[in-house]
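A short write-up of the structure that comes next.
A single protein chain has been removed from this complex, and every other one stays in its place.
Chain lettering (A and B) follows the sequence in which the chains are written, and residue indices restart at 1 in each chain.
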Amino acid sequence: MSLLQVRDLSVIANNAGRDVTLVDRISFDLAEGEILGLVGESGSGKTMACRGLIRLLPSPNLRVQGGAVRLAGQDLLPLDDVGMRAIRGGQLGMIFQNPSSHLDPLMRIGEQIAEGIRLHQGASKKDARRQAIEVLRQVGIPDPQARVDNYPHEFSGGMRQRAMIAVALGCNPTVLIADEPTTALDVTVQAQILRLLLELRDQRGLSIIMITHDLGVVAQTCDSIAVMYAGRLCEHASKYELLAHPRHPYTAGLIDCQPAHSSGHALLRTIAGQPPLLDALPVGCRFHPRCPQVGSLCRERLPEGARVACHYPLGDRP
Amino acid sequence: MSTRPLIAPWRLRLRFGLRDGRLTAAWGLLILLAWLGLALFAPWLAPFDPIAQNTDLSLLGPSLGHPFGTDNYGRDILSRVIWGARIDLQLAIVGVIFPFMIGTFIGAVSGYIGGRFDSVCMRVIDVILAFPFLVLMLAIMAILGPGLKSFYIAMALVGWVSYARLIRSQILVLKESDFALAAKSLGFGHGRILFRHLLPNAMFGSIVFSMSDAVLVLLNGAAVSYLGLGVQPPTAEWGTMVAEGQAFITTAWWICTFPGLAIVTLAMGFSLLADGVAQVLGERP
């Protein structure tokens, strides 16, 4: 059985008395040691889905609705705040795009890691510090014995991202949610951090949900890919299958958009138009106004499906 | 699928929160407009002459004839409160406008030019801030002589510093912004960049501040009048009335209570408006 099961999870925002659905009934599974890439453009709901999953919603007018989130068999949705706090930072770790704003600038790196270890494992101060040094070593910080007493501003950008991963790893999570972990970094440092995440998966059997807008990043690191568009999950498959044979026209469009490989001044292929506003969604399939192979059903009914949510998936037609 | 909302109670709070901003501003505006109406139509609304003395009627308690009672010279307090609105509204508005304009200009130019000019401006502001506000005002008014005009001059000389600091800090941030750089790259002149592009984006904070500042000016005006340097008797002004009534606080409480309440309601009007505007404007940049 998979480690994490998400079923029909929705995140709803209340905007001046009106409900706007940011994430609409998404379901997916995450196996032990699997890296799942959650891909989408800004506003597609990929971050909100994960924030809803661990109930770290950034504003009080957001709420989680429906379904189930089962972590190792335990349903997390009925848990209250106290119960959820034990899960977050315990079995569920999270890292963010911008380490500078998610590390406490006035607290030593070691203390920030040890704080979680002591809180969740009840370790002694000395023991927690020893573990903090060990975690720093694992995330590839050179000379961890000395670095453990540094403040975040004494670290470079890439080192800070490593430190934030160390804070998340301190409590031995089984699932790590990484929200755009390399977007703020340079390409050469990005490669280092992605390699580190792969190594952590191999050594600890860590499961990772990697939220990103960069198909290149998921192609190189993830096992499976889930694509989100306008709050809906539109396609979910192994990376080989999805990248080689995309079945949703949006996925195919995203892959075609990548400027990589060819050069010369040929025009790039693009997806026409703009993503819809979430409070003014089109009827039927949310992608249909931009879809090159739109059919009559698309304008009427919202497509469902776990592998691909499309009325006329690619490769199906005669 | 269950539709049980998990964080439902927040919804209610939020909805009231949003309406609150506009509601607060509306209440503030209503109070201010009410006072403005009273001030404008004072000659028709006030039942008696505010400065006519009649010792036969001195120190009468609130009654149907004199709802707010009379003072030791037999003047009708209600009429004096209504007439006083003219002076006190003027006090609050004029006492804010000049510091606002001077401070905005100096702060904007100082922040935009930077360098030595900015340092000089900042040191001047530090010097002014080193003195207690009221002490400095009283010193200036003692030189200029008592009266409303010298109150306004003293306010302008002392009050601009807060606006200058507010605007300057905003300009310092905004002049590094992309749209300022864009304006420069398009060959726009400094005046255009500062006054058409930066300043309108820097004003929000000081506009909100000016409304709460009006409250302070009002209280300052009252304090200065109380000390005998502001509005001169027998002109009806709330601060002076409170001061005069002080001697009778145990025997005739109404003399200082009603003008005091007038000050409080006007101050409340300004501060409700400030809060409301801040909330409403804060929603969208």
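Couple of notes before you dig in:
By definition in this document, a residue touches a chain if its C-beta (ideal position, glycine included) is under 8 Å from a C-beta of that chain, and two chains touch if they have at least 3 such contacts.
Simple rule for what comes next: contacts and distances are computed from a predicted model.
Candidate names were "Glutamyl-tRNA(Gln) amidotransferase subunit A", "Ferredoxin-NADP reductase", "NADH-quinone oxidoreductase subunit N" or "Glutathione import ATP-binding protein GsiA", and the UniProt protein name of the unshown chain is "Glutathione import ATP-binding protein GsiA".
Set against the missing chain, the residues B:S177, B:Q232 or B:T265 yield one that touches it, B:S177. In the complete assembly, the contact with the undisplayed chain comes from A:L267, out of A:V82, A:L267 or A:A280. Checked against the hidden chain, the listed residues A:I255, A:L281, A:L297 or A:L314 yield one contact partner: A:I255. For the chain left out of this panel, the touching residue among A:D75, A:D104, A:D186 or A:D279 is A:D186.
Those residues of subunit B that touch the chain absent from the view are 177-179, 181-189, 192, 196-197, 200-201, 284-285. Interface residues of subunit A facing the missing partner chain: 41-42, 156-159, 186-192, 194-195, 198, 213-217, 219-221, 239-240, 243-244, 253-255, 257-271, 274-275.
Please note the rule applied: only the chains that are shown with their structure count from here on.
Each chain gets one centre point, the mean of its Cα atoms, and the points for subunit A and subunit B are 50 Å apart.
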